[in-house]
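The other protein chains are all here in position, but one chain of the complex has been omitted.
This part shows chain A:
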Amino acid sequence: MASRIVVNTLRASARPRALPTVTRAVNARAMSSSNPPPSERASEIINNLPSSQNLVTKTGTVILGTGLLATAISQELYVLNEETVVAAGTFILLAFLAKLIREPYKEWADGHIQRIWGVLESSRAEHTQTVKDRINSVEQMKDVVSLTEGLFALSKETAKLESEAFVQQQKVALASEVKAVLDSWVRFEQQAKESEQTELAKSVIDKVLSSIKDEKTQKEILANAVAEVEQLVKNKAI
């Protein structure tokens, strides 16, 4: 009796405490974000079935799948044996690994692709900028061709003038040379002439002097002089 009372008391004391605990646990489970409620989980599994969104077709898929499997097994089209266990194990493992790896790999691969894309994009932008800069720098020198052509024409003209000037210089030099030579000839001729005249005068004087010394000539001169004086007197010039 005593034991029954003790047991009842214990049950009574345990009941109110146990109930809130269970309720709390259920609430916590329902509110937890990592564990979705069973209804959501069930609808997720149903949605994963391969057919359209209609519930009737989903049910049809399940029934068809189960029926086909049952037929395959019963008709010995597919024999259940230990390899089935391996197949199931491998399928579960691969599905688990795929689920585990898919997202991190996708993130990593996308990051890698983005990095390469960024490198390519930045290099393209750099290249475009470089080409633009080059176009701008070339644009600044757009008058270079006409300017160079003008300078070339000028230099050509200068060279032509220089050559003409050189020709003229040569001509002047030649003329001055000729003039100098001719002058020297003239001087020489003049000197030769002067010396000839001097010689001539000297020879004339010598001849006159020598002729004067001759008495016959002196008499003749004197006779001529007397004749001239007589003539003058006769003409009454004196």
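The criterion applied here is as follows: a residue touches a chain if its C-beta (ideal position, glycine included) is under 8 Å from a C-beta of that chain, and two chains touch if they have at least 3 such contacts; residues count from 1.
Here, contacts and distances are computed from a predicted model.
S.K.: When one chain of this assembly is omitted, its UniProt record names it as which of these: "N-terminal acetyltransferase A, auxiliary subunit", "ATP synthase subunit a", "Large ribosomal subunit protein uL14m" or "Exoribonuclease PH component of the exosome"?
M.R.: "ATP synthase subunit a"
S.K.: Pick out which of A:Ala42, A:Leu69, A:Ala87 or A:Ala175 touches the chain that's been left out of the picture.
M.R.: The one listed residue touching the chain not shown is A:Ala87.
S.K.: Which residue, A:Ala109, A:Leu154 or A:Val181, contacts the hidden chain when the whole complex is considered?
M.R.: The one listed residue touching the chain not shown is A:Ala109.
S.K.: Pick out the residues on chain A that sit against the missing chain.
M.R.: 79-87, 89-90, 92-93, 97, 105-106, 109, 112-113, 116-117, 120
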